[in-house]
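So, chain A:
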Amino acid sequence: MGDLEEKSAAEKDVEEPGRAPGAIWTSTAKEKEDPKAKEWPFPAMHYMPAYTDDVDPLKEAFGNDIVSDGDLSGKPVVYIHPDRALDVLSHAKKTLGFEHLSFVSCCDYPKEGILEMHWQLYSYSTGRHLVVKAHLDRDGAKRVASVTPLWTGANWHEREAWDLFGVRFDGHPDLKRIFLPDGWRGHPLLKDYDETEQFIGMDERGEDVVYDTPGPGRW
Partner candidate 1 sequence: MTFIDQLHSFLGDVAAQFGLPEMPLIVTKLVWWLVASVLLFTVALTIGGLFTWVFRRLFAFFGLRKGPNRVGPEGMLQFLADGIKLLTKEDLLPSKADKWTYRLAPYVVVVPFVLAWAPLPWSDVIIFSNLAYGVVFILAVSALPPLGELMAAWGSNNKYSMYGGIRAAALDFSYEIPLVISAASIVLLVGGLDTQGAVMAQQGYWFGFIPKWFVFPQIIGAFIFFVSLLAKTGIIPTDLGESESELISGLTTEYSGMRFGFFFVAMFSGIFFLSALTVTFFFGGWTGPGFLPPLVWFLLKTFGLVFLVFWIWVTLPRFRVDQFLNYAWKTLFPLSILNLVIAVALKVWGVY
Partner candidate 2 sequence: MQEQVKVAARGTTWTLEGEGRERFMDLNMGPQHPSTHGVLRLKLHLNGEVVERCEPVLGYLHRAKEKIAEKGQWIKFMPITDRMDYIAGIYNNWGYARAMEELHEIEVPERAEYLRVVSGELQRLASHYLFLGTFGLDLGMITPFFYSFGDREKVLGLIEELTGARLTITYFRFGGVKWDAPEGWFDRVESTVDELEAHHKEMWDLLVENDILNMRLRGVGVMTEEEAVSLGCTGPVLRATGKEYDIRKDDPYGVYPRMRFDVPTETTGDCYGRFMVRIREMKESFKIIRQALREMPDGPIIAKGFDGSKIIRTKPPNKESYGRVETPKGELGFWLVSDNSMKPYRVKARGHSFSNLHCLPLLVEGSTIADTVVSLASLDIVLGDIDR
């Protein structure tokens, strides 16, 4: 216990200017003094509008490529032009310090005719979130740059997005289906996917069927 309190006291002394208002550090020492910690609900539970500390520098750096910005329940969102995805994300990682890519995924909006790319970022050093979104033409080529050069872990997330949404990631080392068999037709999480379709994994000669795999396999 002694170690813990010493450490907490040390933590308290260090001011962290970059920390988001939504996220609070806790420490034992602080709790004992601060009557607010006994209140309910916590300050963290009041849903604040998204902080714009990271959106503004992105806007400065990329100008018109940042289409707009928004709010994802307290996390800042920037909408970017899909062609500049790698540049913006690279800037976000290397300059703004968003080291952690939680996931890459998509959402399909057939009425608007868009497929929305979604990169969920988090910064270990400042504790802030950033969501980067880009709109692809859902009936077009659905091409966007792969972020595997920045985050190795994006590999499987992008394969998942290809598998379930049919997004092609340029520069991906091994873009092939991850969950579904290689012979699957269609991309199931698209809203217009025909769910009655039956999967037949082999052809008349008993060979495995492979449809439309863009990337070279490792094997």
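Candidates were picked such that all candidates are chains of the complex that A comes from, given by their letters.
Convention: contacts are C-beta pairs under 8 Å (C-beta built on N, C-alpha and C of every residue); 3 or more make two chains touch, one makes a residue touch a chain; residues count from 1.
All figures in this text were calculated on a predicted structure; none of them were measured in a lab.
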Task: Scan 1 or 2 and return whichever one touches chain A in the complex.
output: 2
Query: What does chain A use to touch candidate 2 in their complex?
result: 4, 23-26, 28, 31, 37, 40-42, 44-45, 47, 72-75, 99-103, 105, 107-108, 118, 120, 122, 124, 127, 129, 131, 151-157, 164, 177-181, 188-189, 218-219
